[in-house]
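All protein chains but one are shown in place.
Think of it as A, B and C in the order they're written, each chain with its own count starting at 1.
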Amino acid sequence: MSRQSNRTTDSKKMNSELFTLTYGALVTQLCKDYENDEEVNKQLDKMGYNIGVRLIEDFLARSNIGRCQDFRETADVIAKVAFKMYLGITPSVTNWSPAGDEFSLILENNPLVDFVELPDNHSTLIYSNLLCGVLRGALEMVQMAVDVRFVQDTLRGDNVTEIRMKFIKRIEENLPAGDE
Amino acid sequence: MQLRMAGSLSELPPELCCRPMAFVALTGLDVLYNAVHRAIWDAFCANRRADRVPISFKVLPGDHEYPKCRTKRTSYEWYIPKGILKTGWMNKHLNLVPALVVLFYELDWDDPQWKEKQSECATKVEIVRTSLQGRNTKVAVVLIQKKTPLPPGEDLVASERAQALCNACELSGKSLFVLPHTDHLVGYIIRLENAFYEHAQTYYYTEIRRVKSHKEFLNKTTHQLLFVRHQFKTGFFSELKQDSQNALKYYKTAYSLIHELRAHETNILEIKTIAGFINYKICRLCFQHNTPLDAIAQFRKHTDLCKKKIGNAELAFEHTAWMSKQFQSFGELFDEAIKLGLTAIQTQNPGFYYQQAACYSQDRKHLAQQLCQPGMIYPSPDPLDPQTGGLDFYGQRPWRQGHQSIDPPNTEKEKTGILALQIKEREVPHSELIIALLSNAVAQFKKYKCPRMKSHLMVQMGEEYYHAKDYTKALKLLDYVMCDYRTERWWGLLTAILTTALRCAYLMASVKDYIIYCMELLGRASTLKEEQKSRIEKNLNKVIMNEVPDPEPQCDQSSLNAARSLWSDCMALAGLNELTIEVQDYIPFIQCKARFCSPSFHLDQPIQLQVFLRTNCPHSVSFNKLTVSLSNQEYNQWCVMESSGQETMNLLPGKTKCYNFTFVAKTEDVGKKIEMTGVEVMLGSDHSRCVYLGWRGAGGDAASTHEALQASRSSRRCGRNVEMQQELEWDSLTLQQSTMIISRVPKISVHLNHQPPALNNEIYCIQLTVQSQEEGVAKDVKLTTGLKPGQDANLGQTTHVILDDAKVCDDTAPALLPDILLGDLKSGEKLEKCVYVRCVSTGPRVFLFHVAYSIETTVEGRQIICKCHKDETVTVETLVPFEVSVKFLSTKFEPLDQVAVDIPFLLMTDILSSSPWPLLLVSSSLQLATMVSNTPKLQSQLQEVVLQSDECASECFCLRCPPLTNTNTTVATGQYLISWKRKSSSTDSPLIQTTVTLPHVILESVPLYIHADLPSFGRVRESLPVRYHIENRTTLVQDVEMTVEPSDAFMFSGLKQVRLRILPGSEQQMLYNYYPLMAGYQTLPQLNISLPRCPTTSAHTLRRFLPQCIFVKPQGRRLDDASIAAA
Amino acid sequence: MADEAPFQLLHYELLQYIYKAADGGDAEQGRNVTKLESMGFRVGQGLLERLTKDTARFKDELDVMKFICKDFWTCVFKKQIDNLRTNHQGIYVLQDNAFRLLAQLSAGKQYLELSPKYLAFTCGLVRGALCGLGVKSIVTAEVSVMPACKFQVMIQKM
């Protein structure tokens, strides 16, 4: 008998769920292992960073995108290409600082938190903090030091999720990349 | 009669429930005194099985008065019916008004007084006829005759007289029967009754027609009641006619008609009652027709239509009683049908109807409690006693019969009537009814595998018993279901049941039950609110303090006082103030988990055991004693903890307490398991009441395993929030119910010193050093050493072990030396032994060195003697020390495949060492069998030779094989003996003799032995004398032809060709003078020899022993030297 | 294919994290494997719940295993199990000839002893999914030649 018929399995979609769930398992494991949320957030950021520095290779390889001219272009690439490619969403880029060195990514929906409901005893947990790490790591590989942090999170009742990115400086080629 | 009417308006009358059968009256039978008649009667009544026609017979006197038939009214003008169905009607047609009256009369055709008898019979018929005035009832006559009749037509007298009789009695021929009273009575009877049945059917047929005929006179406005009545009657008659199909049809129309009636306060009861009747009939018939779904559908419709028809609110209980009855009787019909072969299913079985019936009965009870105030006086005259004697119509109020108009009846009468009914209702044993229905339902649900439904109903039964104040029964049921809900983890339900149970326990002052229920209601499974819990806890403490607890809320006041006195009694009761409760299978308010701190302890370690206790109830719990019992009771004394003096041990809510016990194992328990058999916590004290809570094994309870499983998967953080952390820790605490006692760790070192591999046959020395690190003296140290048991069996034969002091290590030595006493070892003392092993075969072996001793130590201040032992094993490979190879060579060092008799040859031996260690070859020797040495004395050429590994030692012996008497071609050479030892081994260590048997050789005899004497070298241009010896080895004279071939390396002088004769055994010599011409290795001129006498032997074989070439030195001149150099 | 990369990297980070946590003795290693396994278990449960939301109820154990080999595997690794064998006594062997999570490990002996790390999570996934379908089991995995991989499922009768 063939069950295939009555099962609709969109492998791509499932995969994203696999990712989401695995990430969930990671976060809860960290929550078990660490004393408080702050440490968990740190750890998430660190892991994100490690992923970022590797992911950028894959990214540059698959999206043949050259050097960005300025931070604005970078922002667009991140939002329109990178997020689309890896999370299947396209956050909007807003709230540019007058100096043009700081902007926000607004995520209407964040696949990482699809099913998550935070228990009350995790008030200070930044569940998706991995993303910050990823962005930081990836950009560092293209000689951009940035500061990334969550300023709004639907998980904590805000009606959107907002990631704030601030450009710090260009990294000279010869500098060793990152702390890892 | 009276009671049935009043007590149970909801009851279904028997005349409704029975199966209607044609009613036939038999007259003229004297069943008392007339044996013949009696026999006939019996034949009618006896075994009326399904195969007999459905008739109910009655014997009536000939002059019986049948119910008068009212004069038929010609018109229904002005006629207002007083009710739907008369109470008497059904009974009348079942038992009073026959369909057929049969007159029995004894008369034979040839009776002498025929005339008289005929007229007498006619008058009897007449009497019956008159009393049935106006009815359609038929009359038949049966003549009881002594003679067997002739076949019809033959007896002319008979037929003629029969005709006459019919005329006399105005009977049709069909109604006259003859019953010959002979031996085949039953046969005749059956034929008769079939005939009667036909008559009956026609009768009921006409009845139906009659009733129908009224229809045209009726009008919709005033006669709705009659429509119903008539439909019912036709239905009923059809049943009597056994025409169930039509009966069903009529009943159905009747049913729909009755719901068209305008229902109001005064007639609603009547409508419901009749509706109930008709519904009953319909359902019954549907089941009978095997259409259960129709039955169910009809019943649903019925209940849906009626459940809102409550009628007088003050008598609401009546309605529920009625509803209950409806469900019950349907359940019974259903059940009956199943007994007759219908198959029911889980979701559609009688149980549901019994359950619903019970439900309505419960409502009835509650309504009764609300509506029927106690202490009212029963009114007189009794309004429920209809002066008219009996009730005319079903479902009417006795005090206002036939009152059909909408306008309200006499309010005063109404009041008293209602009051009377209410008072009567109070006398009804509601609980009994409910319980009976419930237990019916339980039986059904059991049958249709609905365990949960069953438990639910049992709970209801329990509660009902509680209301009926039968607490023992109540608890029996509740206890039974409790564990179901516990194992299925339905805490809400469990708590509900426990609460009821607790009330029972309180009301019957059953201390143990009371405590048990309290414990669980305080436990973590209980869903009670905090304040309820703290109330219960207070009560529990009171009971433990041997005081009377406060009553449970919602206990009915009436029984409280009784309870109080019961309690004070049992508190006063001295003695049985001690009770033990096995709490494991509950979810008690104290949790217990115990564990040994390790799955095994060494004998000299104190055994540590922890008991964790925890409570979830609102206030702290104090207890006075904690004991753990173990599989070996001797240890129990160490596992007791008692509160010292005043202050008790106590548990704070939500906090885990850990109690530690330690004790020392007994020496004899080494290798044994110690198991916890139980843990006990004692609440209260001797001077109040002692309650022992007992856990089997290492604790845990009905819920703990599941909790542990959940905890193991939980993602909750350890260490974040203290309260939660405790929780988690508790749940993930694992029990360790048993521990192993293992022997003390030895404090000695066993070192082995040896040089592997062992060499085959050598006496291999393993040096054993035992040193004690004990503080005390290691007493009677024993060594067991040798081949480790359990290896390849034949290793046992090929391994021999001795200890140093023993001398020889021959094949008698065993493979394993057990329990060699080595005395005592002081602290730090060292002991050395050499174990010698001789391995006769090669390959790996495991050797065991087992050193055992006993020592005194103190654990926890207790002196104990521990046996310790240390095992060392070592695997030793055994190799052959060297390979010996032997070859035979000619004196010219050419390899020989055979040796010639009496001609010297060389034996060369090579000893190739394969030992990693240098070997000392002390000596070697030959033991010759047939051979003899060619040299005066053989002595070893390799004495004291040291062979490094892979080195080879060779020696060479010159031998000769003397001529043999026997003529076998191969001969044994002999043996080669090598005595050797390791270079490293001490001088006094014994030598090892290795004997190599030398190979046999093939022997040949040669006819002629030719050999030559010549100098070891020649010199160019100097003469070189060569003397050839030719020996004749044959027994014949031999002619020998010799020629010397010319060679350009030599010139020579002497006979170039010669022919000579040699006598047997003698020798000839030929001298030649060779003159070398060139230097270097030169082939000598070839000597050709032939023996004409024995042509087989070729020149070649004869030439074998001659040298072929010789080294020629150049001349000793300078320029010649140069020339040589040049050359 | 879209979001394969992040998962691969995340999984890799998972390993790094768990194993960096403590490079203790074998006991420690064992505990780490268990940790990974139980994380996989949880994920497997979740996935299964979603995956079987619209499917008919399962007929029997074999039906369940087929599902794991086809649908479940396809959804997680975008390929079916290449070979399913059973002894009909509750032991099943699922073979994946090109196991995705081993893909980034280059072949060669020196990586073989690393493979337990890389398989623990997936063993958990499978066990979780099976448990979700009411089949209690023990799942182990072994690699003979990269990147082929055998998962052995031992059903535990209750």
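Everything that follows uses one rule, which is that a residue touches a chain if its C-beta (ideal position, glycine included) is under 8 Å from a C-beta of that chain, and two chains touch if they have at least 3 such contacts.
Convention: contacts and distances are computed from a predicted model.
From the set "Gustatory receptor", "Exosome complex component N-terminal domain-containing protein", "Trafficking protein particle complex subunit 2-like protein" or "3' exoribonuclease family, domain 1-domain-containing protein", the protein name that UniProt assigns to the chain left out of the figure is "Trafficking protein particle complex subunit 2-like protein". In the entire assembly, the chain absent from the figure touches the shown chains A, B, C. Note on the undisplayed chain: of the listed residues A:Leu21, A:Val40, A:Leu55 or A:Leu87, the one touching it is A:Leu21.
Among B:Tyr76, B:Phe177, B:Trp490 or B:Trp638, the one in contact with the hidden chain is B:Trp490. With the whole complex as reference, residues 303, 346-347, 352, 356, 359, 449-453, 456, 459, 488-490, 492-493, 496, 709-710, 713-716 of subunit B touch the missing chain.
Mapped onto subunit A, the footprint of the missing chain covers residues 17, 20-21, 24-25, 27-28, 114-119, 122.
Although one chain is not drawn, its touching partners on subunit C can still be listed: residues 42, 45-46, 48-50, 52-53, 55-60, 132-134.
Heads up, the rule we're going with is that only the chains that are shown with their structure count from here on.
One inter-chain figure worth recording: subunit A and subunit B are separated by 52 Å, centre to centre, where each centre is the mean of the chain's CA atoms.
Separating the centre of subunit A from that of subunit C, both taken as means of CA atoms, is a distance of 26 Å. Residues of subunit C in contact with two or more other chains: 42. Among the residues of subunit B, those in touch with two or more other chains are 715.
The touching residues of subunit A, counted against subunit C in their complex, run 1, 3-4, 6-9, 11-12, 14-19, 21-26, 28-29, 33, 43, 47, 50-51, 54-55, 58, 85-88, 115.
Every residue of subunit C that touches subunit A in the complex is listed here, in rising order: 1-7, 9-11, 13-14, 16-17, 21, 35, 39-40, 42-43, 46-47, 50-51, 54-56, 59, 63, 66-67, 70-71, 74-76, 78, 121.
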